[in-house]
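Shown here: the complex without one of its protein chains, the others still in place.
And now, chain A:
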Amino acid sequence: MFDPYVADIDAEALRGLYRDMVLVRRGDRESNAMQRQGQLGIWVPLLGQEAAQIGSGRALRPQDMAFPSYREHGVAYTRGVDFRELLGIFRCTDHSGWDFKAHGFHPYTIVIGNQVLNATGYAMGQKFEGKVGDDDGEATIVYFGDGATSQGDVHEGFVWAAVYDAPVVFFCQNNQWAISEPTERQSRLPLYQRARGYGFPGIRVDGNDVLACLAVTRWALDECRHGNGPVLIEAFTYRMDAHTTTDDPTRYRLSDELEVWKHKDPIERVRAHLARTGGADTAFFEAVQAEADSFAAELRDFCFNMPDPPPERVFANVYAEPSPQLDAQREEYLAYLSGFAEAGEH
């Protein structure tokens, strides 16, 4: 059923997907290291979820809209968001750094599950504006994790999307752990089966298989484009690193589990396939590695040289229009700060 959705993926295209995954993993590992070196306040690792993110992200078309949670660095990359633009969020200089409309990639949502309702509303708008119904239709995809499936937001999003036929793909990366809580703490039923109760299709895909993720997401987006949404996809994968750099997974899970999942590493699988089928030679793998190294070096260089925000920025963008009260507080505050400078206290 899904084969036609990846019929166009020849060896060159598969090498492209491999390169995507290697680059985002390298960006992820470099960022994790920079957090450990004190250059980032926090990092949210995607390690192990590259196939789910690259496969689904590459299924999107330019007119589509993606709503991420906070771990979707791979999807961001497929939407043309420069990895460097993600770093402001983690270096504590910015809450979001990209033009979300131009990229079709909404700012990261930190609060668990909130974006599911926002995405549903966005998809309803696509439908109301008549942008759904044929091959050129628009669709929305929203990313969330297994933990978020227990939030009211997600359930209400399912209800609304169902009754309004919203063109939204609910893409759940079930990475098995919501910080310390296993998926059994969120559901008795495999998560994809929940869709049935809401009246739309749900499907589980091997989230560590980039081609499977690409095929299933293309199918689901096509359904939505043609007005047959919504669709729930459960990408069954594994969070190989911590929830964030503030977390220590050795406190609650066994290393045996990680060892098992290492055998399903999404990048190694494609590498083995390419090598075995002659789809890529050693020179290709070395070139990708060299590109990843320079990608990481550029990332570090950019990160180390990011400017700190000026103090008056604390008053910026609290409201859409200028606020006399905040203008007054800003003036008062800047005068207060200049008082320190005059008194030599700074």
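Keep this in mind: a contact is a pair of C-beta atoms (placed from the backbone, for glycine too) under 8 Å apart; a residue touches a chain by one contact, two chains touch by 3 or more; residues count from 1.
The rule we apply is simple: contacts and distances are computed from a predicted model.
Only one of "Cytochrome b", "Phosphoribosylformylglycinamidine synthase subunit PurQ", "Energy-coupling factor transporter transmembrane protein EcfT" or "Pyruvate dehydrogenase" fits the UniProt record of the hidden chain, and that name is "Pyruvate dehydrogenase".
Only one residue from A:V111, A:V163, A:V260 or A:A287 touches the chain missing from this view: A:V111. Shown as candidates are A:G80, A:G133 or A:P311; the residue that touches the absent chain is A:P311.
Residue in contact with the omitted chain (choice from A:P62, A:G152 or A:G227): A:G152. Of the residues in chain A, those that touch the hidden partner chain are 41-42, 89, 92-95, 110-113, 147-148, 150-152, 178-181, 185-186, 251-252, 308-309, 311, 313-315, 318, 325-326, 329, 333, 345.
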